[in-house]
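Quick one: structure below, then a few questions.
Note that this complex is displayed minus one protein chain, with the remaining chains in position.
Labels A and B are assigned to the chains in the order they are written; within every chain, residues are numbered from 1.
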Amino acid sequence: MLNLSLQSLALHLEKKTFSSAELTQFFLGRIKQHNPSLNAFISIDEEKSLTMAKKADELIAKGKKSTLTGIPVAQKDIFCSQGWPTTCGSKMLENFIAPYDAMVIEKFNEVGAVNIGKTNMDEFAMGSSNETSYFGPVKNPWNLDLVPGGSSGGSASAIAARLAPAATGTDTGGSIRQPASLCGFTGLKPTYGLVSRYGMIAFASSLDQAGPMAISAEDCALLMNVMSGHDKRDSTSIERDKEDYGSKLNSSIKGLKIGIPKEFFGEGLDSSVHTLIDAAIDQYKKLGAEIIEISLPNNHLAIPVYYVIAPAEASSNLSRYDGVRYGYRTKEYDDLTDMYFKTRQEGFGEEVKRRILIGTYVLSAGYYDAYYLKAQKIRRLISEDFTNAFKQCDVIMGPSAPSVAFNAGEKKEDPLAMYMQDIYTISTNLAGLPAMSIPAGFVSNLPVGLQLIGNYFTEAKLLNIAHSFQKNTDWHLKSAKGFE
Amino acid sequence: MDWDIVIGIETHIQLKTKSKQFSGASTAYGNEPNSQACLVSLAYPGLLPVLNHESVNCAIKLGLAINAKIARRSIFARKNYFYPDLPKGYQISQMELPIVGPGYLSINANEKKKDVRILRAHLEEDAGKSSHGVSQGKTGIDLNRAGTPLLEIVTEPDMNSAEEAVAYAKKLHELVQWIGICDGNMQEGSFRCDVNVSVKKKGTEVLGTRREIKNLNSFKFIKQAVDYEVNWQIETLEDGGKIDQATILFNPETGETKAMRSKEEANDYRYFPDPDLLPLLVTEEQIDEIKKLMPKLPDEMQESFKKELGLSEYDASEIASDSEVTKYFLALVDSKVNPKLSANWILGNLYSRLNEEEININQSPIDSQRLAELIKRIEDSTISNNAAKKVFDFIWDKSSITVDQAIDELGLKQISDSGEIDILVDQVLKNNQLMVEEYRSGKDKAFNALVGQVMKASKGKANPSQVSELLKQKISK
Partner (left out) sequence: MTIRKKDIEKIAHLARINISQEESQKLENKLVGIMSLIDKMQTVDTANIEPMSHALDISQPLRKDEVTESDLRKNILPLAPETEEYLFIVPQVIE
């Protein structure tokens, strides 16, 4: 059951080599065994998962099966799931049992997939190392001293350690791609608006986007088929014809024009990572692609712009956590003001508070024009860089992260160093473009991810480009020692 | 010293929609606390706003009614502040680029017509309700109202007296009901005014510091609050004091205004475009569609009453000041009843009776159809105007009886038989020779007296115009 693709798991379920209950039990067993050392999951509910599995088995028996029926999927704890604790990695929501399902959860439920548990994450998805979670840091299966990346670090660790065959993540500034890079698997951040944000706890509304995390591009395509689609409950959800994201997987990539932005290979990029990315691009050349040097001249502004826009939106999105209607409320207080101040002081972690404060500052009277408005304008420049680039090429490639996984605690007290983790990923969130990270090799036994950035709505094409690589390499199939 | 009074008004109207501004929860008034608090109203994690189409239509209707520019593209923004009845910690409103741009509303106050400029109108959402002291030291929060669609209508500081402020509020109140976007129920908070008041020395250009009187929900309170506030400001300035900008509350029990406590906490609302909501686009076609559905507006109605139906200025404006009265009046006109006579009856007998009973015209036991029947009997000389009043009072609380039955029952049918009248006239002429002489010698009054005598003799049933005709003929012989 381990290391099988979603397609072959589905085939086995159909042929009844094993049942969904058995498959679920198998992964629950692995979680039990490894979660204490990895801390990838915040909540596990065997009974709920097995009930779902049994239902899936009934569907399979009746022949009412779609591809993901009965397949266990780990859900990032940012998605509200009815009856499950949904904490968003925060003390604020420690005891919050969601009374409804997010669209993503609904979609997986509809096809009879099994929720195998809720994965750990940086608090309110703010972080790049999964060290800001109230429920403790997540460990990288490749080396337990290292971070898995963030904010979808729990899902990342779970996939890398094979605690689940598939997982969901969300990506506001790189939160799917950077952990995919640091943990060595495949992750896709779709075009903004393709996956509904309904029921996905908001961090920065104009940037947040959910996406799949799995071993291969092929698996990600199957997950995308389930997750995507228009939702009337999200005003920013896009209405498009339903697409089969796996339909182009095996198309030829001969003549593909790959844009290489010189800004992605400058100072800050670890030289051994650089070497591996070059090698991966060479591999594409061998597959018939054409390499074009391009420029994203405003990319160096992406981090400053992001650290205005994301905290600004977050400061407002997180105002609802006030201890009045749900969630944490401080134990002792003198009056209403005192209740607010203490609830939010105690309920939020340091990184979240820092970002709320930054966001409040950049929106406050006298600073709005210099910060928030300025950032919105530069956001357009960054976005236009991509528009221009895609006039010359079909896909943009570069590293997903500047280095391999780093030591836990190494950057925790240095927000600026931590923020640099997302230097190659943030600009696509600002522009709303789709992007992937795929395994491209190892530096001293630690995985390195290659980033692929596509034009709007070219997910199927991106998956095709990724799959072409994965047919010719096996980096994505390698698993960490101790978790084989 | 003489002072100019400067007043601007911000009115919040609750829009007449079934569901909330950004969710499918009911907007019904008066239900059990939190029974209409859906997950969006409660600001649960992960919930997102989706704008109500009908609210947009309402805003466009208002825009059309005040001759305003309707923005083809408008933007929603978040107004951030903490308050327990504001579940998200921000209110979704419009800041830059509101849906309705500059327009105006004509008012009549102190016998003068005036155009009050309207700066803007924008869509937003209502907060919940706090009830203080549910138990000792506690406030209870009910979120049924949270998210109710509001349209905020903001004037320029164009009013210069409490009377003008009231005239504006009344006119707007009438208008929003007329175009069907608000139920106008002021007690339930559907129509609330924030009134900005300042004073300046007569003739000076620079505006004085304004104070904003919050949440006035009756015309009487507007008048009282503005009067009190103006006096207070003038007295303060004349005593050498200074006015500080403030938000103030009016206490209807004492008739006084008082600054709110939390003044030093100058708010910084940190408005920014709501990332959950995309730009609202309105097309020419949408506006044209709504234009077609719009009723004729009160001012247009008034003009057509004067020009096409021959009503006096006063009657036309009285009738056109209320959509229900207009409907009633038009129903009479549609049943081919004389418009002037109809207006007289509505503004006369019907109004005084409605006032007595303290009911609205749409609750009148005599509907337009019955009143039309009655007026027709005056027009065809079956009864006199005076007799009709008796019939009106008689049928007021008898819905089963027809107008004609009532006339019969009361024996009020007019005598139009010329033979019968002829006899009466002859008798009166014979018994009042002196008066006949007086009339012949030029005293016109004497003639009226003779008519009166004939009417008296007929017990009021003779047709007065027939009587005077006959009298004239006979005397001149």
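Convention: a residue touches a chain if its C-beta (ideal position, glycine included) is under 8 Å from a C-beta of that chain, and two chains touch if they have at least 3 such contacts.
Quick caveat, the model's predicted, so the values are computed rather than measured.
Asks: Which of these, B:10, B:126 or B:142, touches the one chain of the complex that we don't see?
Replies: Of the listed residues, the one touching the omitted chain is B:142.
Asks: Quick one: which of A:4, A:50 or A:373 touches the chain that's been left out?
Replies: Considering the complete complex, A:373 is the one touching the chain left out.
Asks: With the full complex in mind, choose from B:50, B:175, B:193 or B:395 the residue touching the hidden chain.
Replies: B:50
Asks: Have a look at A:41, A:79, A:245 or A:326 and name the one touching the chain we're not showing.
Replies: A:326
Asks: Using the touch rule from the top, list residues of subunit A that touch the missing partner.
Replies: 96-97, 99, 192-193, 206, 232, 235-236, 238-239, 298, 300-301, 303-305, 307-308, 315, 319, 322-327, 329, 333-342, 344-345, 348, 350, 353-354, 356-358, 360-362, 364, 367, 370-371, 373-381, 383, 415-416, 419, 430-433, 456
Asks: Across the whole complex, list the residues on subunit B that are touched by the chain not included here.
Replies: Against the left-out chain, subunit B lists 17-19, 23-26, 32-39, 42, 44, 50-56, 75-76, 80, 82-84, 130-135, 137-143, 249, 260-262, 268, 270, 273, 275, 277-281.
Quick note on the criterion: only the chains that are shown with their structure count from here on.
Asks: Where the CA atoms of subunit A average out and where those of subunit B average out, how many Å apart are those spots?
Replies: It comes to 57 Å between the two C-alpha centres.
Asks: Going by the contact rule at the top, pick out the subunit B residues touching subunit A in the complex.
Replies: Against subunit A, the touching part of subunit B is residues 39, 42-51, 78, 80, 82, 84, 87-90, 139, 141, 143, 268, 270-272, 275-278.
Asks: Where on subunit A does subunit B make contact in their complex?
Replies: For subunit A paired with subunit B, touching residues are 79-80, 86, 88, 93, 96, 98-100, 102, 197-202, 204-206, 232-236, 312-313, 315-316, 318-320, 322, 324-326, 336, 340, 360, 363-365, 368, 372.
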